[in-house]
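Only one protein chain is missing; all other protein chains are in place.
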Amino acid sequence: MNAFLSQVMAGLATGGIYASLALALVMIYRSTHHVNFAQGEMAMFSTFIASLLVQAGWPYWAAFFATVAIAFVMGAAIEVSLIRRLRHAPVLAIVVVFVALLVILHSLAGWLFGYAIRSFPSPFGEAKVAGGLLSPHQLGAIGITLVMLALVYLFFRYSPLGLQMRATAENPVSSQLVGVRVSRMLALGWGLAGAIGAVAGMMIAPVVFLDVHMMSGVLLYAFAAAVLGGVSSAPGAVAGGFIVGVLENLLGTYVVGAELKLSVALVLIIIVLVARPTGLFGKATVVRV
Amino acid sequence: MSGAGDMLLDVRSLEAGYGATRVLFGIDLQVPAGSVTALLGANGAGKTSTLRALCGLIRRQGRITLAGERIDGLATEEIVRRGVAHVPDGRGTFTGLTTEENLRMGACTRRDKAGVRADFERFYEYFPRLHERRHQQAGTLSGGEQQMLAIARALMLRPRLLLMDEPSFGLAPKVVQDIFRIMQRVRSEQQVAILLVEQNASLALDLADHAYLLETGRIVLAGPAAAVRKDEAVRNAYLGGHPA
Partner (left out) sequence: MRGRLSSVTLAGLLAAACVLPFVLPGYMVFQLTMVMSYALALLGLNLLTGFNGQISLGHGAFFALGAYVAAMLMELAGWPYWATLPVAALLGGLLGFLFGLPALKLDGVYLALATFALGVATPQLLKYKGLEAWTGGSQGLVLVKPEAPWGLPLDGDQWLYFFSLAVLLVLFAIARNLLRGAAGLKLLAVRDHPIAAQAMGVDNARVKTITFGISAAYTSVGGALSAVVVQFVAPDSFSVFLSISLLVGAVVGGLSSLSGALYGAFFIQFVPQFAEQVSKAAPWAVYGAILLALMLVWPTGAAGGVARLTAWLTTWATPRNTTRSKP
């Protein structure tokens, strides 16, 4: 029983990480209706920047917040320089551009930072907590994920800017017709997603070690999480993340073996998209014909 | 028409089109402040395109002046922020947001909180059905309710000029009457000029002070509404040939 419980807890811990990257995916989806295939690489790139700052002697939290700010600017810059021009392009061209972005960031990171694996510090110390089932970092990572979730949820639900972003994603023309500066909304959405992704990366790196391939698998689980929870629902994505984390761990340990874990994500994505495309918590928009 | 000096909207030689197709061939049009101007014409005449061109939603050339300021080179949202509200064909409501959120979006560029609150009250009074459904998802509203929502949202901008595209489209006659009655109220209580595009010429001419007739991208008739209503050609083509 104890082994099972510790598997579940470990699953929750990794789930928290999937949840935070899923949150970034949802942010972009909610503000632009795009699925950002390059989200993982953006997060990885930001984490490398944090690593550089830490190595240069910056205290952890200074590096943390500086990285978040830089990631915000990077995300917004990508939207302004690239994504914006695709407003009227066919879906395929958009997908290809995202994929190109993935490839560019991956390769740039390798070139700038090298392919060696490096360690990344955790701010949460080494003390034993939660009856020894979770490390302080795991607990801290889950906590930060939940805080980000709360902020995102409140932002979209209650703030005027969040409302404008939701409206812009749904109907950019109508948003223009009420005076919304649509370009700013899009840049903002991407900036926020970049920032969230950076936090996710900095939470993962201490666990799996920082290298260029850090996010490839994680991205898939994050997709599975976002899809499971409902691609337009922030709480859904987070719940999805935890579920995927636990499922991945349990199935990986007891059913299919560690090597096929990614296939679990694959099958999950397909099943959810086919059986319940809006996910567990997503809202289907009813349109009266 | 009166001199260009007291015109809220002054349009000269407006040309517009989609891709390689031109649909407007040099339109001259004026809307005096606080008045209602009707833009009539058959399907495909270019009425909707005119409104879209005014808002910058399609490619255009020409001289468009709003209260003396040139707006023909500006982006849509900048034109809107100068006091032009457009109720598009198809309503353009945010179907995924609630009724109240739609109205809040209308007010999103305004800074006067008290004024916005007052406007909410006023428009819920104009449109009681919207008040009933204020927390309901806008996509579930009926066609008539969505049209009212679209109008209310546009009015929340406190515009100087309201562009309306075929408000009667696809609605039952009783609902259309309700809407036009409300527009009479808007016209008398608010200081907003209205440029009304309508296929239902009779209703439009009842409301309007001035009217233009558009045929395949060109203005063919212009004048006070009463005169346009009496015009022989208009009577036969658009008013069923009955005397006014």
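Letters A and B mark the chains in the order given here, with residues in each chain numbered from 1 onward.
The working rule: a residue touches a chain if its C-beta (ideal position, glycine included) is under 8 Å from a C-beta of that chain, and two chains touch if they have at least 3 such contacts.
The shown structure was predicted, so the numbers you read here are calculated from the model rather than taken from an experiment.
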(request) Consider the whole complex, including the chain that is not shown, and state which of A:173, A:262 or A:280 touches that chain. (result) A:262
(message) One chain isn't shown here. Among A:8, A:82, A:151 or A:280, which residue touches it?
(response) A:82
(request) Please pick, from A:190, A:223 or A:242, the residue that touches the omitted chain in the full complex. (result) A:223
(message) Please output the residues of chain A touching the missing chain, sorted low to high.
(response) 34-35, 37, 80, 82, 85-86, 89-93, 95-97, 99-104, 106-108, 110-111, 181, 183-184, 216-217, 220, 223-224, 227, 257, 259-263, 265-266, 269-270, 273-274, 277
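Rule of thumb we're sticking to: only the chains that are shown with their structure count from here on.
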(message) Can you tell me which positions in chain B touch chain A when the two form their complex?
(response) 55, 57, 75-77, 80-81, 85-86, 88, 92-97, 101, 104-106, 108-109, 137, 139-142, 153-154, 157
(request) Would you tell me which residues of chain A are touching chain B in their complex? (result) 160, 163-164, 166-167, 170-171, 173-182, 283, 285-288
